[in-house]
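Left out: one protein chain. Kept in place: all the others.
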Amino acid sequence: MKALVYHGPGKRAWEEKPKPKIENSTDAIIRITKTTICGTDLHIMKGDVPEVIEGLILGHEGVGVIEEAGQGVSNFKVGNKALISCITSCGSCEACKKGMYSHCETGGWLLGHMIDGTQAEYVRIPHADNSLHHVPDAVNEEAIVMLSDILPTGFECGVLKGQIKPGDTVAIVGAGPIGLAVLLTAQFYSPAEIIMVDLDENRLNIAKTFGATNLVTDNAVEKIMKLTDGKGVDVAIEAVGASSTFDICQSIVAAGGHIANIGVHGKSVELHLEKLWSGNITITTRLVDTITTPMLLKTILSGKLKPEKLITHRFAMKEIMKAYDTFENAAKQKALKVILTNK
Amino acid sequence: MKALVYHGPGKRAWEEKPKPKIENSTDAIIRITKTTICGTDLHIMKGDVPEVIEGLILGHEGVGVIEEAGQGVSNFKVGNKALISCITSCGSCEACKKGMYSHCETGGWLLGHMIDGTQAEYVRIPHADNSLHHVPDAVNEEAIVMLSDILPTGFECGVLKGQIKPGDTVAIVGAGPIGLAVLLTAQFYSPAEIIMVDLDENRLNIAKTFGATNLVTDNAVEKIMKLTDGKGVDVAIEAVGASSTFDICQSIVAAGGHIANIGVHGKSVELHLEKLWSGNITITTRLVDTITTPMLLKTILSGKLKPEKLITHRFAMKEIMKAYDTFENAAKQKALKVILTNK
Amino acid sequence: MKALVYHGPGKRAWEEKPKPKIENSTDAIIRITKTTICGTDLHIMKGDVPEVIEGLILGHEGVGVIEEAGQGVSNFKVGNKALISCITSCGSCEACKKGMYSHCETGGWLLGHMIDGTQAEYVRIPHADNSLHHVPDAVNEEAIVMLSDILPTGFECGVLKGQIKPGDTVAIVGAGPIGLAVLLTAQFYSPAEIIMVDLDENRLNIAKTFGATNLVTDNAVEKIMKLTDGKGVDVAIEAVGASSTFDICQSIVAAGGHIANIGVHGKSVELHLEKLWSGNITITTRLVDTITTPMLLKTILSGKLKPEKLITHRFAMKEIMKAYDTFENAAKQKALKVILTNK
Partner (left out) sequence: MKALVYHGPGKRAWEEKPKPKIENSTDAIIRITKTTICGTDLHIMKGDVPEVIEGLILGHEGVGVIEEAGQGVSNFKVGNKALISCITSCGSCEACKKGMYSHCETGGWLLGHMIDGTQAEYVRIPHADNSLHHVPDAVNEEAIVMLSDILPTGFECGVLKGQIKPGDTVAIVGAGPIGLAVLLTAQFYSPAEIIMVDLDENRLNIAKTFGATNLVTDNAVEKIMKLTDGKGVDVAIEAVGASSTFDICQSIVAAGGHIANIGVHGKSVELHLEKLWSGNITITTRLVDTITTPMLLKTILSGKLKPEKLITHRFAMKEIMKAYDTFENAAKQKALKVILTNK
């Protein structure tokens, strides 16, 4: 089969690889019909994720059809359409029983990271019963691919951890795909105001059409304190992964407020406990667990959520090298999410 | 009347001051029967709390008898015995309605900070209906004084914010009076292990008698990781207010765990988001709100909580200068809490 | 002044009464600008609420202007515009500190029940600081009157007690003003489906325009089980107060589901524990506490909630006898809420 293979920093190829096989009785083999590229794949390509070995197939998102199911798989049968969670989980270890699938003892973020991923014609999914989700025939497949990672990431790490409530004032720092996924799912809880912060005007304009009530580019702290009559925001969501954006969050959070960190940080940050110690502040971190995927699926089926709005570019899977080129120049190409279809 | 007056860094005196009067109809005047000295009073004496003006009466803890009640006070009558909360609160502003009494628009930490405090024969308590608590005659008054500040601080900022659950492994970093108040109230939720960290052997030995299951002095991170089979603790409580103790907390917290900061920090700390971003960690800060005082009172009345164990030294109120001398040398004097009685 | 006075079952008059005076220092006198009639007022008129004495002024909803404030009132000044909560509360007693204002030791549902109410030119409000809310000048006063009772009732007793979550399937049994208030506020939490049950086609049609996804008149249990593939609903809300409607709720609730009772019941009901004992079901009751009024006000100010949609008829306050005639024939008159304006 064909697959997108990592060959060290900056080097990738769409090339022939052996079709995957069942290795454990709880595995399933999926024929991929649609996949996408994540910002994290670009980090891997830059060499920022050293545990990814050369020769690995990238990708941790996708939808497909069950090609083969191990004897221990009971929820899925050959021919079923299935959504792949970016997180693989057994469902039964101590971490999984707490809903922390990302810390599963024999799972976690494996696909396109520790084992071959989804940017390929076929992929092997361990712990298939707990790591796949049934997809109704009627549903828009493009929308569903957004449930592999980006929607549950925005919702679980941003909206749920931030504990957004009706009437809240929320600031989302970073209007990339993740920040926009937060914006879409934050509205499940009807905050009064959603302030979107980014330097890219194009992304802010998209945020406006997605439901942001205020847009901020420069002097974010000053402007947000003004907008909130000096009180600050109930929830500040860090969706970038930088010291400067975390600083904005800790400067604008109101007494009793929440800072939900989603961004992947390469360095430590300065935490101003000398100001925050008495502020009744909650700061959270989390890697997506994909435990809300069934709920998110319901909101898509009911028409409450239309994540396909995040998709800006479409390619055939065999054009994936070109899709990477586009996504690597996201700002210039005005790209959010790209979709790759395997026909 | 006599009172303990602050006269600038390092200077205090037990001297004559005018007896307080009702200023607003919701005030009450209390004749103090018992009070105590808080670690925060020592910070004030060092000049670390610049908003405290010279001439102010110190103290924010105490129990007494209603001497006079304004017309707008409906819950208390002259002669009632009352516990004074260290936090004054109206109960009706936006912050109070959220249970954040410490951020009350016309209250918060006022006593011995912004207005005259409780280390005196009489004290004026604003918003008396919401800032005082009835005390049954039968109860041990010394135990009750511990409810003004230290018990609710340990319980609200440490135990509740840390979300201690049955079966948890907890580490309390700092075995001073606050850390010990955490230790006493953490046991309401039956954690499996409570590891106490401090450099002072005497305090650790007291912690042992209060219910700590493990004691750690040096190499805290290494030892705690060993004790927990490399997993770390479910809840780490910072009860010191220093960079080094916060560092211990972030190094020992398990995936899915909580860091509850109680300590008053004078400087920023380094937060290792490069390690913690994916850890599903929750970090909290809080100033005590004293909203759990009624519940804590119930646990004292039922004999479940015996906070008088924290009291190591007793003085007459007129000996308060000597009591300060003792408390300022707490380690040497093996002092935890001192009690001052106004006869 | 003029007021609507109850003179025993079936007898009411718009007549002269003495203008109220400050009785306690925490009282305020309000000049009413807008009020409304509640279904509960009709129950009183039928003699169903025996504790209401003859000669009492009815009404527990309204907005107005502070005419006079007692010395103990600190949050409101003469001339301030204020919303009146149907529940009077001190904010400081044991019940109030738990957020159960409806069980306030010196408050609760007093207005138009135990003391003179709001269907008058002036009304005395005890515990004014905690029982009134500031109203911004810009806001639609008619919308605000809906916050005295009906909106917080639907939201607190139905939506919050029912724990409606994104993606849920909800059934609201009863499409009267309360059921419609549930419908409006349920959408704060983005349920996937909201099934509205009522016998009145007109009300169901209104429900459709308010966001109901399914309408059911007869054979409710059978139809709802079919709609939910035999699973039942996540949340069933009883908004009538009858044995038959409670029965529908217990027949359609899914495993793990919630039944939130709002209806005022005159008789006991049969609870089918022989079926429900293993169902992981939660049944709740509640009288409104009006603790969510500040939050609901924010959602109105931000344009997320438009409760003025519930208003079908408008009268001058002096036409209140006619307004009662209309509201007493609500089905025929297609009346939901009537508004009375004091010019």
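For reference, chains read A, B and C in written order, and residue numbers begin at 1 within each chain.
In this section, a residue touches a chain if its C-beta (ideal position, glycine included) is under 8 Å from a C-beta of that chain, and two chains touch if they have at least 3 such contacts.
Keep in mind that this is a model prediction, so the values were computed, not measured.
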{"item": "Which of A:C96, A:L111, A:I224 or A:I320 contacts the chain that the document leaves out", "value": "A:C96"}
{"item": "Among C:T185, C:N261, C:T292 or C:T326, residue touching the chain not depicted", "value": "C:N261"}
{"item": "Absent-chain contact - pick from A:G8, A:G47, A:G72 or A:G266", "value": "A:G72"}
{"item": "Hidden partner chain, touching residue among C:K223, C:R286, C:K318 or C:K334", "value": "C:R286"}
{"item": "Missing-chain contacts mapped onto chain A", "value": "24-26, 70-72, 74-75, 90-94, 96-97, 106, 129-130, 291, 294"}
{"item": "Chain not shown, touching residues in chain B", "value": "165-167, 187-190, 192-193, 213, 294-296, 298-299, 301-302, 304"}
{"item": "Positions on chain C contacted by the hidden chain, ascending", "value": "95, 98, 100, 102-103, 241, 246, 255-256, 261, 263-274, 276-287, 289"}
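The criterion applied here is as follows: only the chains that are shown with their structure count from here on.
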{"item": "Copies chain C and chain B - interface residue numbers shared by over half, same or different", "value": "same"}
{"item": "Distance between the centres, which are taken as Cα means, of chain B and chain A, whole angstrom", "value": "42"}
{"item": "Chain centre separation (chain B, chain C; CA means) in Å", "value": "41"}
{"item": "Per-residue multi-chain contacts in chain A, two or more chains", "value": "none"}
